[in-house]
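Coming up: subunit A.
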Amino acid sequence: MSIGLSHYLIVAGLLFSIGAFGVLLRRNALIVLMCLELMLAASILGLVAFSRFNATTEHALMAGPVFVLFIIAIAACEVAVGLAIIVTLWRRRQTVELNELNALKN
Partner candidate 1 sequence: MLNWLFIIFATMVIVPALLVATNRNPVNAAMNMIVSFVGLAAMFVLLETYLLAILQVLVYAGAIVVLFLFIIMLIDAEHAPRPKVLTYAASLVALAILSFGVIGLVNRSMEQGGFADISVDAPAASAYAFGVELFTRHILPFQIAGFMLLIAMIGVIVICRRELDATGTEETRS
Partner candidate 2 sequence: MAIKVLERKPLSLAERTYLPQIIGGLKITMKNMLKPPVTLEYPDERPDIPTGYRGVPTLVKDPNGREKCVSCQLCEFVCPPKAIRITPGSIAEDADTAHVEKAPEEFEINMLRCIYCGFCQEVCPEEAIFLQDIFSLNGLSREELVFKKDKLYEIGGTLPDQHFKWDKKKAAELAASGGHH
């Protein structure tokens, strides 16, 4: 058995599922952000695998990897903004637990 596209896709899919699982399970804003990162990473793996396996002998398929570059850049943005929000939240409310951020309830 040789490792083919399907195996990479399954790994990417599992990684994405685990990320979603973490987002659903955890109430700590930091961990939720980490799990979002995992989901993005899964999408990156999928893109790279697709473009590698659909490449031809003449030229590499560059659309996937180039898109991955953009994803990495945007992920960095997302983390920076997310962490800034978490820090501000901590300064005001002294908590990062999403369950306790219910000022609009009631």
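As a convention for this text, a residue touches a chain if its C-beta (ideal position, glycine included) is under 8 Å from a C-beta of that chain, and two chains touch if they have at least 3 such contacts; residues count from 1.
Selection rule: all candidates are chains of the complex that A comes from, given by their letters.
Source: prediction; values computed, not measured.
Colleague: Any idea which of 1 or 2 touches subunit A in this complex?
Modeller: 1
Colleague: Provide the residue numbers of subunit A that touch candidate 1 in the complex, in ascending order.
Modeller: Contact set of subunit A toward candidate 1: 1-11, 13-22, 24-28, 30-31, 33-35, 37-38, 41, 44-45, 48-49, 52-63, 65-66, 68-70, 72-81, 83-88, 90-92, 96-97.
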